[in-house]
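What follows is a short report on a single structure.
All protein chains but one are shown in place.
Right after this comes subunit A.
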């Protein structure tokens, strides 16, 4: 199970962060922030290599003893990061992609909500 999910906005501001364990939130904010660097690195890398496969899913960003982070960037430069516990049995790639797809869909629906201005912190229930 994912331990933490985060949305990072266009100007790299945090839009949303939800963890299973609320007391660890600050730590996850910090990890999320470092993930921004990894995401940008991956984007620049794939731009330079000129590969034909240009996907929204970025794959494994960062792996340590405790956590692994996976990234996903949308065309509107909104980044989604999922952090999972390393001790968990490894989730397969397509499961992670499915999680990202669901999160992306949820975000798209949120943007279509007239009460939400893009760029503000997300407070929807």
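Assume a residue touches a chain if its C-beta (ideal position, glycine included) is under 8 Å from a C-beta of that chain, and two chains touch if they have at least 3 such contacts; residues count from 1.
Throughout what follows, contacts and distances are computed from a predicted model.
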- line: Per UniProt record, missing subunit out of "Guanine nucleotide-binding protein subunit gamma", "Fanconi anemia group G protein isoform X3", "Trafficking protein particle complex subunit 6B" or "Telomere length regulation protein TEL2 homolog" is "Trafficking protein particle complex subunit 6B"
Task: Have a look at A:34, A:47 or A:86 and name the one touching the chain we're not showing.
output: A:47
Query: Looking at A:45, A:63 or A:108, which makes contact with the chain not pictured?
result: A:108
Query: In the full complex, which residues of subunit A touch the absent chain?
result: 10, 46-47, 50, 53-56, 73-77, 104-105, 107-108, 111-112, 118
